[in-house]
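Removed: one protein chain of the complex. Kept in place: all other protein chains.
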C-alpha cells in the first residue's frame, strides 16, 4: 500500500530503520488498530552492500572474508561454508586436525551467538540485566577467538584447505575453563528469564508458526526446528566430521516464541556436548592443506550447505574456470526466516512484535547482504 | 501551615519548571534546522495523520474504572468510622462489596476486561 | 528526655524567632518562602541522589561498576547529566499542538509537587496535616496522567500517542487496587490523616501489627505504585524497545528533564506514602512490652527512620526494574483486573473482619 | 474448584519465579568482587592483548634498518580491498645489474579489514600484524602510511 491508499483512522507506523528493537536497520511498516497489528511489510536494503556482486570481482580466497560480514555472529560458519564449497571444487579435503578445529570454532561461535541472542532478547523484552550476564561468557569465547584467530568478530580464520593458524597453546585449557563456567552458569539463564512468569506470559502461545508454514516460508535453523521441522544440516548433510560426533537435533513442535527460546537454550547444551567430545581429541598433524597461490575452480557449479547459528547457509558458486567466481549466491538463513515475521504479526500486539523479532533472531546484514 | 501549602507547592512546581525550562532556553545553543521540527518516526516521514479516532480498548477500561472508583470513594468514609459502628457496618459493607464484586464478575463475563 | 534535637524544635525556634522580629503576616510569608525552597531543594536533591543511586545499583546488579568517570566514583554524574540537559535545545515539533506541548511538563511537575503536601517527614514536620491526607494523595497523584496524555497527544507523534494511551489505561486501572490497599490501613487506624496513621503505629508498624491482610495490602500497594509510576516491569508507556521513548519521545532538554524529575518525585512520594502507611513513617521500630528496646530505638531521629524506610521501598522499585522483563498491555491490565483487584476487594473484607474481631496486635 | 486452584497457583508461580530472578540480581549486587568492568584507559598497562591480535600491518625492520620485502606485490594482489600499494623502483646493483627494489610500501589503514590475506600470501614473511589497536586519529590522511623506513634496504640473502 502506498501513502495515498491510507484510509482515515488507519494507523500506520514505521518501526525502523532507526529503532531499538530492529537490531540493525530493518524497516517494518505496521498497520495498527490500537495495539493490534493488522498487517506489516518489511523494507530491506538499508545495508545492502552487494556482497554477491563484490565477490564476482575477487579471487576465490579473497571473497571469503566478505562472508564474515554477512552474519557477523556466525562468521566462522560462513567462512566454513565458502571454504567447503571451494574445497569441493578443488577436490581436496581439509586435514583431520583442521576439520576438528573448524567444528570446535563453529560450535563456539554458535554458543557465542546464542548468548548474544539471549541477552538481546532480554533487552527487547525490557530486562536489561540478562544482556550483561550473557556477555560474561560470550566475552570468554571471544577472547579464545582473539587468541587463536587474531580477531574477535570477523575472524577470517577458516580458509580453503584448512584453517589459517594452528590453535593457540592455551586454547584447550581456556575452552575447558569456559565449558566448566558455562555449565555452572546456565542455570542463571533459567533463573533470570526462562522460569520468569513475565517471560513465560510474553512468549508462550505467541508467534505461532506451524510446520507447514515453516516449510513453505523456507525457514531453517532454530526457527524451523521449533516448529518441528527437521532441518539441521549437520545431521542431514554432515560436513567436516559432524557425522562422527554425538549430538542431538533439538526439536520442539509448539512453534511459538517460547519453543524457539527453549530450543536455543537446549542447542547451547548440545554445542557444549560437541565441544566436550572434541576438545580432548584434537588429532595431531597438519592444520592446513597448502593450496596454490591463485585458486581456480574447474568450470561448473558447487553448492555447499552449512548450519549456522540461525539456520541453513547455502553457498552457490558458479565457476567458468577463471580465477574469479562467475557468480556467487548466498542463501542466507535470515532472509528466509524473515518471511515468517509477516504471518506471525497478523493480529499480534506491538509488544509481541518485539518478542517475535527477538526469537526469530534476525541479523539484518545477513538479510541485506 | 494550612491550606496555603497546596497553593504554595503548586506555585513551587510551576516556578521550578518555569525556571528550569527558561534557564535551559537561555543557556542552550539554538541552531534552527527544519528537520529538527519533524516528528520522530524512526527516520521516516509520518504516513497519514496521527490524530485519529483511537481504538476503543483503552477507553473501556476508563469507563469500568469510573464505576469502581466511585465505589471506592464511598469506602473511604466507611473505613474511617468502621470501628466505631462495629458489626452493622461490617455486614453492610459485605453486601456493598459483594455487589461490587458481582459487578466485576459481570464485567469479566462480558469480556469487558480482556483486551480487544 | 530527648537527647537529639528534633526537627520540630528547630522549626518552632525559627517560627518564634521570625514572629518576634516581623509582623506575623510577614513572618508567615517568609516561612512560606522557606518551605517552598526547602521542598524544591528536597525534590532536586532526592532526584539527583536517586539517579546516581539507581545507576550504581543497576551497575552492581549487572556486574558493572556503573558511572565512574565524573567525580569520585562517578558521584557527580547526575549533576553532569543535569548540566547536559540544561544546555540542550528544547525542540518543539512543527506540527504539534504547541500550546499543549509546552504546558505538559508544567502540569506533570505541578502535580508531582502537589502530592508532597501531606507527607510527614518527622514528628510535626508536615506542610499541612490534612484530615483526609491519604485520600488527598490518591486523588492528586492520579492527576499526573493528564500531563502524560497532554504530552502524548500534542506531540503529533504516533509513538507518543500510543505511549500516552497505554499510560492512561494503566494508571487509571491501577488506581483502584492502590486505593483499596490503603483502605485496609485506614480502616485499622480509623483515620485518614497521615499524622493520625503514623500515631496509630506508635506501638508497632501496621505490616507487623496487621499481619496477613496488611502484608497483602502492602504487596499490592508496591505493585500498583510501580505500575502507576510507569516503571519496569510496567514501563509500557515508555517501552524503549517498542515505542522508543513513549509519550516523551519528542521532548528534549529541560522539558524532558521535567518529565524525568516528576517521575522521580512521584516515585519518592509513593515510596513515602508506602513507608508512612505500612511501615510507620517516622515512627521508630517499637515492640510492645520491650521498654528498653523501644527507648533505645527512640534515640534514632524520626527523619532517619522515615528516609530509611523510603529508601528501602525505593530500592525495591529499583530492584524490580533491573530484574524483570516488561509485561504486555493486555497482560498488564489482566494482572490488575483479574488478580490485583479481586484480591484487594476480598482483602478489604478480610481486613474488616480481622479489625472487627480485634485480631490484630 | 480446579480453576480457583489454578488461579492461586498462577499467583504463587508468578511470585516465586520473580523472586528467583530478584535473588540472582541481588546476589550480584552484594558480590562486588564479581564485577567484570575493565576501566580501559586506566588499565592500559595491565591490558592483555593476545599475540596474534590483528591490529595493523607492519613491516619489521631489524637493527640494520633492513627488511625482508622484495617488492614482489603478491600482497597487493591478494588484498581484497586495495589497501596495499607497493611502489617499486629500478636500481642498479653494484654488480651493474638492473634490479627491481621496493621504494614505498604504502598501506591504507582506513581501507584495511584485517583479514590477514597479505600476511598469509607473503612468500618472504616480510610483513606481519602488530598488536596496536588504538588507531583513532583526527586526520584521515594519517591513516595512509608508508611502512618501510626511509633509507631501509632489503636484507641481504643469507650467506
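Think of it as A, B, C and D in the order they're written, each chain with its own count starting at 1.
One rule holds in what follows: a contact is a pair of C-beta atoms (placed from the backbone, for glycine too) under 8 Å apart; a residue touches a chain by one contact, two chains touch by 3 or more.
By definition in this document, contacts and distances are computed from a predicted model.
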The complex's invisible chain, by UniProt name, from "Glutamate mutase epsilon subunit", "phosphoenolpyruvate--glycerone phosphotransferase", "NADH-quinone oxidoreductase subunit C" or "Cytochrome c oxidase subunit 1": "NADH-quinone oxidoreductase subunit C"
From D:41, D:82 or D:96, residue that would touch the chain that is not displayed: D:82
Full-complex contact with the absent chain, from A:71, A:107, A:312 or A:366: A:312
Residue in contact with the excluded chain [from A:77, A:231 or A:345]: A:231
On chain A, residues whose C-beta touches the chain left out of the figure: 43-45, 48, 50, 52-53, 88-89, 213, 215-218, 220, 229-231, 236, 300-304, 312, 314, 316, 318, 326-327, 329, 331, 335-336, 338-339, 368
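The working rule: only the chains that are shown with their structure count from here on.
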Remotest chain, chain B as reference, centres from CA atoms: D
Pair of chains with maximal C-beta contact number: B-C
Distance between the centres, which are taken as Cα means, of chain C and chain A, whole angstrom: 45
Per-residue multi-chain contacts in chain A, two or more chains: 11, 13, 19, 34-35, 129, 132, 136, 192-193, 196, 198, 349
Per-residue multi-chain contacts in chain B, two or more chains: 41-42, 54-55, 57-58, 115
Chain C residues touching chain D - in the complex, by the definition given at the top: 57, 59-65, 68, 319-320, 322-324, 339, 343
Interface residues, chain A side, partner chain D - complex: 58-59, 61-63, 65-66, 129, 132, 136, 139, 143, 146-151, 154, 156, 159, 164-165, 168, 188, 191-193, 195-198, 200, 293
Complex contact set, residues of chain B against chain A: 41-44, 47-49, 52-58, 115-116
